[in-house]
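Sharing a structure here in structure tokens format.
Omission of a single protein chain aside, the complex is shown with its protein chains in their original locations.
Order of writing sets the chain letters: A, B, C, D and E. Residues in each chain are counted from 1.
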Amino acid sequence: MKLSTRNQLAGTVVSVTTGEAMAVVKIRLDGGQILTSSVTKEAAEDLELAEGSAVTALIKSTEVALAVE
Amino acid sequence: MKLSTRNQLAGTVVSVTTGEAMAVVKIRLDGGQILTSSVTKEAAEDLELAEGSAVTALIKSTEVALAVE
Amino acid sequence: MKLSTRNQLAGTVVSVTTGEAMAVVKIRLDGGQILTSSVTKEAAEDLELAEGSAVTALIKSTEVALAVE
Amino acid sequence: MKLSTRNQLAGTVVSVTTGEAMAVVKIRLDGGQILTSSVTKEAAEDLELAEGSAVTALIKSTEVALAVE
Amino acid sequence: MKLSTRNQLAGTVVSVTTGEAMAVVKIRLDGGQILTSSVTKEAAEDLELAEGSAVTALIKSTEVALAVE
Partner (left out) sequence: MKLSTRNQLAGTVVSVTTGEAMAVVKIRLDGGQILTSSVTKEAAEDLELAEGSAVTALIKSTEVALAVE
């Protein structure tokens, strides 16, 4: 499967915090940075996300803002 | 300034493609990955984005989807 | 590849309108509805999107608002 | 009211899962597909969403990514 | 029509910049602030947006980030 989503960053799940509707997933990117993702609780369960899971973070380019000093 | 935006990834602008309304900016993250951002043409001009500009990519956690193999 | 993205709607590309930075893609869903997607010009080229291409539209649940009469 | 939002898909609420801050709503589109929406708990209550509610899912075109095989 | 979209800000169109695929619309909110919206060119035409048009800006709560000094 090939995606229009320009940003695909490989990493490993560090933690999953699950609420009743949503879940927050922390990922350590292969470059070392920590990334946070908010998905539905259902998605976290469906993908069986847990500490150590290998994942790819997908981010649409329209969602990336930029800052300069 | 401190942001609620969980994901703040440092990098350097590689290219800026400017249309009449929007601009697409390529950034090389410090970890080596390439990131793509779509902003308004006005924002790209306002931040004076050009090859070599030091930037921080800002991504809200609700915009990060995950994939597993 | 399995995605956290809850909404995956199969369809066929009806038209691609390409600007200098962005492209707008019209898709006819298998259910008959027309869907519009805005992606980077680069993504449209990379996926070789053209009239008749079979595609799946991917929509994160946090991006779906609801209206009632 | 006329919306810039290009994607307006009619359907019926199948389930509402409510957390303390957010709610996840499942909708069966008229074409048969299931759609998931994450809204605030307040919005779900304000619209009185419940199984059987007729709704229209609203999705901005910039939020629609595409995949090809 | 009642929307789950929590943020509905009334204003008046100040300018419309149209590209080949997308359009950028500037709105003066009734509170005086200027808001920028990026929509498809098609949406701008469909809503006949022009200087002086009365509009309501619609922003999903999951799209609102916060900053503190």
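We take it that a contact is a pair of C-beta atoms (placed from the backbone, for glycine too) under 8 Å apart; a residue touches a chain by one contact, two chains touch by 3 or more.
These numbers come from a predicted model, not from an experiment.
J.: In the full complex, which of B:9, B:29 or B:44 touches the chain missing from this view?
T.: B:44
J.: Quick one: say which of D:4, D:33 or D:53 touches the chain that got left out.
T.: In the full complex, the listed residue that touches the missing chain is D:4.
J.: On subunit D, where is the contact patch with the chain that was removed from view?
T.: 1-5, 19-22, 40-42, 58, 60, 62
J.: Kindly note down the residues of subunit E that lie in touch with the hidden chain.
T.: Where subunit E meets the chain not shown: residues 5-9, 24-25, 27, 29-33, 35-39, 43, 47-49, 53-69.
J.: Determine and list the subunit B residues touching the chain excluded from the picture.
T.: Considering the whole complex, subunit B reaches the absent chain at 1-6, 37-40, 42-44, 46-47, 56, 58, 61-62.
We take it that only the chains that are shown with their structure count from here on.
J.: Could you work out how far subunit A has to rotate to sit on subunit D, using CA atoms and steps of 5 degrees?
T.: Angle of rotation between the two copies: 120 degrees.
J.: So what's the Cα centroid distance for subunit D and subunit E, whole Å?
T.: 21
J.: At which residue positions does subunit A touch at least two other chains?
T.: 1-6, 37-40, 42-43, 47, 56, 58, 60-62, in rising order.
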